[in-house]
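In this view, the complex is presented without one of its protein chains, the others remaining in place.
Letters A, B and C mark the chains in the order given here, with residues in each chain numbered from 1 onward.
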Amino acid sequence: MPVVNERFEPLIVAFCCNWCSYAGADLAGISRMSYASNVRIIRVPCSSRVNPGFIIRAFQRGADGVLVAGCHPGDCHYHSGNFFTRRRLTVLKQMIEYLGIEPQRFQVRWISGSEGAKFAMVMNSVAEEIRLLGPNRKLRDVR
Amino acid sequence: MKRIGVFICWCGSNIAGTVDIDKVAAAAGTMNGVVYVDQNKYTCSEIGQAMIKDAIKEYKLDRVVIAACSPRMHENTFRKTVESAGLNPYYLEIANIREQCSWVHKDKEAGTAKAISLIRTAVAKAAMNEALFAVEMPITRRALVIGGGIAGIQAALDIADTGFEVDLVEREPSLGGRMAQLDKTFPTLDCSACILTPKMVDVAQHEKIRLFTYAEVEKVEGYLGNFTVTIRHRARSVDLQKCTGCGECLAKCPAKVASEFEEGLVQRRAIYTPFPQAVPNKPAIDRAHCRFFTTGKCKVCQKVCPADAIDYEMEDRLLTNGYGAIVVATGFDTHKLNDYGEYAYGKHPDVLTSLEFERLLNASGPTGGKILRPSDGKAPKTVAFIQCVGSRDKAKGNSYCAKICCMYTAKHAILLSEKVPGSKAFVFYIDVRTAGKDYEEFYTRAYEECGASYIKGNVSKVFPEGEKLLVRGVDVLSGALVELLVDMVVLAVSVDARADAKELAKKLAVTVNEHKFFTEAHPKLRPVDTQTAGIFLAGVCQGPKDIPETVAQASAAAVKVAAIFSKQSLLSNPTVAEVEQKLCSGDMSCMAVCPYGAISEQVVEERRGREMVTRKIARVNVALCQGCGACTVACRPGAINLKGFTNQQILAEVDAICL
Amino acid sequence: MRYSYYPGCTLKTMAKIYEDTALSTAKALGLNLTEIKEWQCCGALYPLNTEEIFSFFSPVRALLQARAGGEDKLLTLCAGCYNVFKRTNKAVREDGELRRKINDYLEDDYIGEVEVVHYLEVLKNDVGFAFLAERVKKKLTGRKLAPYYGCLLLKPWAEMDLDDVENPTIFENFLTALGATVVDYPYKTECCGSYLSMANEDIASAAVGRILVSAYKNGAEAFVVACPLCKYNLEEYQKELFAAGREPQLKLPVVYFTEILAEALAL
Partner (left out) sequence: MKITTDKVNSNLVREVEEVSGQKVSACFQCGKCSGGCPVVLTMDVLPHQVLRYAQLGLVDELLHCKTLWICASCQTCDSRCPRNVDIPKVIEALRLLVLRNKGGNYLHPNDLSEKVRRNAPQQGLVSAFRKFAK
């Protein structure tokens, strides 16, 4: 067995709603809170814009984890969007688990625009959890 | 093939410090469709913007990616730059390599790698960007002001003075709010009512202002420029048209309740005007306490009313109006003292809150402006003022400083010395905070000229000792125990957000902080705006502040409203949903999830084979659509897309990230 | 209604009358108290530091015994025991780290299942003061009684959660139910000096003096207490002040609330 010295760095795709979580990510930056660099943020207007297809696609293309972050339920900029998100993604989560993907690889979190520290904390904990799981091999395209 | 230009900003050392710009530029040059890469120390500067414009022309760029700070910062600036170079503003894409990269990753290698990835993602999206066009939307040039205290009054007057119409909604039967309860104001000691009541009258008489008292906001729909608000006009049981305000009924009403305006120090009747200078100076019946409404018998007010203005049949009315902008000015509640048993409030009549003491000072108050003990009607010779009651107390009260108590307590001490000769004020404080013009001088006056003794130390307990009150604490500075036998104790109660602030926030779709104060859009640069366009904040509902600050904020909110109304129309947000007719199955799942009612059914005629058939499909009203995209996911055939955030664009971003 | 019952060391000796009257009144009110087996001293004090793990064993063992007895609630009388048990129980319930440490030493795992109650609390919540008032055979009309809470019943409020810490009413409502006149005085929750009287008698004496005088001035004829140590301090220093001639009027008896209850129930 070869000795692997290099630490596995997972690739995580994060969908952040413009009004809360993306703003929270900006606030983490403004407050200079450092966090794991594994996360790539895609800005969407609302978490309800996130089509489950996007998440599956990320796994297909080789993402090791996917995070969807929106406003706290009840605080949605568009009144009700994140309630839809919650319902849709709960179903998706069950499907993803059924496919044999570890549940930690797909997470939904609520982070407000004033929770910069929480954003950083969530990024770190998600990155760490997925790092421990190792690379994702399910659903991947043969390339 | 698109011709994409990438511009990388150093932001001084903010980005260049943790991201190897040259390496990033080299990598960007190899990306699909990129024909030009440049870097600049400050891209947002005039020189930086000029560079972009020149490059667009020189290299015939048709898409632009700027790698710089957050799009929430400068997206609009750069869209204008791109537009002035002849491109559609939505051909621009921003890679956030500052807030979400250089500022959060200390490791230069990791930061550089991430910056490259972010730019690749933006390039992939930009390649699919399409020209988007805003449409002009007419706006309703009438403002709604919620709350009739000094903040709401000032905002309403300032908006109305610019010539636009204002509706002012006040929950109580009269305008005035907290300021009407005050006696004098710091640091000038001018009479609160004398400066407030003329403004109240101005509101009532202003031709551009419609005043709705005894009314509350029930429901808010719509968006900037076109809000639709339902207002509940509570049944006043008094016909304002007929009532002359003679006051016959007030004297004869047999039902008595504690007066809210007088902080419970005296009783009012069930039919009442809150205070003598009320606007409108016409009563309302408090049905919860009215004898007729509770027992079915009485009707004394009707009998004595010479104008036949009493109407027991009156019902709440719901009226719906359109507004272009809303100012929230709902004020505050004083902190409830349930958890402060140590101060004997409610156990001894001579322990008062600061607002109760304020009423004792007031010439129109229960004592006619004399400071008298509620217990025996005698003037107190020694008064202990306890500051920070419910403030700066994360265990039992508010963790924040209520900001106004130091100053109003100094005022109380000064007024005590003036009104009761030979009296003595003891002020117990944790810190005295007097930041404000002429504030420090005012505080100095309290202890230098008016003889107030300031004791640094929070009182621990007040012991009723017969007629007197034993106040026990320490002087932190000397370490001496303090035991004062005083005639009266005044508690400087903290300022709370309104108990129902959260409910109103929900109606307005704005947010509150952990203390239920409304959240401003940016703590420094947008202190009057909320995150919801077209809704502005004024006064203490946003956070504790004194009268000058409140007035300043109210005027600022008014200007914000006037700025919106200065145009006939607004440009719509072009990132709206769009239906592809041939894919739409007409099952209307999209309609069910749209929070704005922006999707409706449309019947279309189509050729199917040889015949023409009609069928229904979804249609998006671009004026109503706010671009959340919830419909795009609900659509089973995938017929709805969101412009600017299309499925194809987002998938391209996913692919670029996972490359 | 059935309860496990923890007497504690003082109730078997110095405060025997407290236990006797509690048991007889409980019986008269239809409460079934079963003394738990093999109990030890509760430790008298709740440990105020993060290091003393062993101080928790004795109360947790008693709680385990109570659980073994099959009752949901453990009834206590002495305010000291009540304070230790209630806080220990809460700590075990809420502090996972502490719970793990304690259970490492014990044969059975305890996670805070038992509810710790004081007899006064039982009278208020389970019996009900209205019901109690109906059962009174000899109304204490005209008796001017000063309730004395002390510290241990109420503080720290976040952990004890028995009543408002500054203006409690449970004692007052209890005495009112018995028909007595409640004497209100601002020192009813002030500390009597507690264990200081064992070592620093002067200090305890000063603390007690204020309480005694305030109650007396407000018309009290007797103190009603729930703690043997409070009773000791109030009685002993009253005697001293009396003997020293400083407060010669002071001759206020100090009785347990159960004694008063027994009297009202004509037991």
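Keep in mind that, in the parts below, contacts are C-beta pairs under 8 Å (C-beta built on N, C-alpha and C of every residue); 3 or more make two chains touch, one makes a residue touch a chain.
The structure presented is a predicted model; accordingly, all values stated were derived computationally and were not measured.
Undergrad: Using the whole complex, pick out the displayed chains that touch the missing one.
TA: B, C
Undergrad: Could you tell which one of C:Val127, C:Leu140 or C:Leu229 touches the chain left off the display?
TA: Residue touching the absent chain, from the options given: C:Leu229.
Undergrad: Considering the whole complex, which of C:Gly80, C:Gly112 or C:Pro186 touches the chain not shown?
TA: Looking across C:Gly80, C:Gly112 or C:Pro186, the contact with the absent chain belongs to C:Gly80.
Undergrad: Of the residues C:Ala62, C:Leu75, C:Cys151 or C:Val183, I need the one that contacts the missing chain.
TA: Spelled out, the listed residue whose C-beta touches the missing chain is C:Cys151.
Undergrad: Please pick, from B:Pro89, B:Pro380, B:Gly397 or B:Gly644, the residue that touches the omitted chain in the full complex.
TA: Of the candidates B:Pro89, B:Pro380, B:Gly397 or B:Gly644, B:Gly397 is in touch with the missing chain.
Undergrad: Which is it among B:Gly152, B:Gly225, B:Gly473 or B:Pro595 that touches the chain not included here?
TA: Per the contact definition at the top, the residue touching the missing chain is B:Gly473.
Undergrad: Which parts of chain B face the unshown chain closely enough to count as touching?
TA: 342, 388, 392-397, 430-431, 456-461, 472-476, 479, 481-482
Undergrad: With the missing chain put back, which residues of chain C would touch it? List them for me.
TA: 8-10, 13-15, 41, 43-45, 48-51, 78, 80, 151, 155-157, 165, 189-191, 193-203, 206-207, 210, 227-229, 231-232, 236
Here is the rule we go by: only the chains that are shown with their structure count from here on.
Undergrad: Using the definition of touching given at the top, classify the network of chains in this structure as line, ring, star, complete or other.
TA: line
Undergrad: Any idea how many Å lie between the Cα centroids of chain B and chain C?
TA: Once rounded, the distance between the two centres reads 50 Å.
Undergrad: Please compute the C-alpha centroid of chain A, do the same for chain C, then give the distance between them in whole Å.
TA: Centre-to-centre distance between chain A and chain C: 54 Å.
Undergrad: Quick check on chain A: which residues sit in contact with 2+ other chains?
TA: Touching at least two other chains: none.
Undergrad: Inside the complex, what are the residues of chain C that reach chain B?
TA: 164-167, 186-187, 214
Undergrad: Report the residues of chain B in contact with chain A in the complex, numbered from low to high.
TA: 70-72, 96, 98-101, 103-107, 110-111, 113-114, 117-118, 121, 506, 509, 511, 513, 519, 531-532, 575, 593, 595-596, 626-630, 632-634, 642, 645, 647, 650-651, 653-655, 657-659
Undergrad: Quick check on the complex: what are the chain A residues that touch chain B?
TA: Where chain A meets chain B, its residues are 11, 13, 18-19, 22-23, 25-26, 28-30, 32-35, 37, 40-46, 48-54, 57-58, 61-63, 74-75, 77-81, 84, 88, 112-114, 120.
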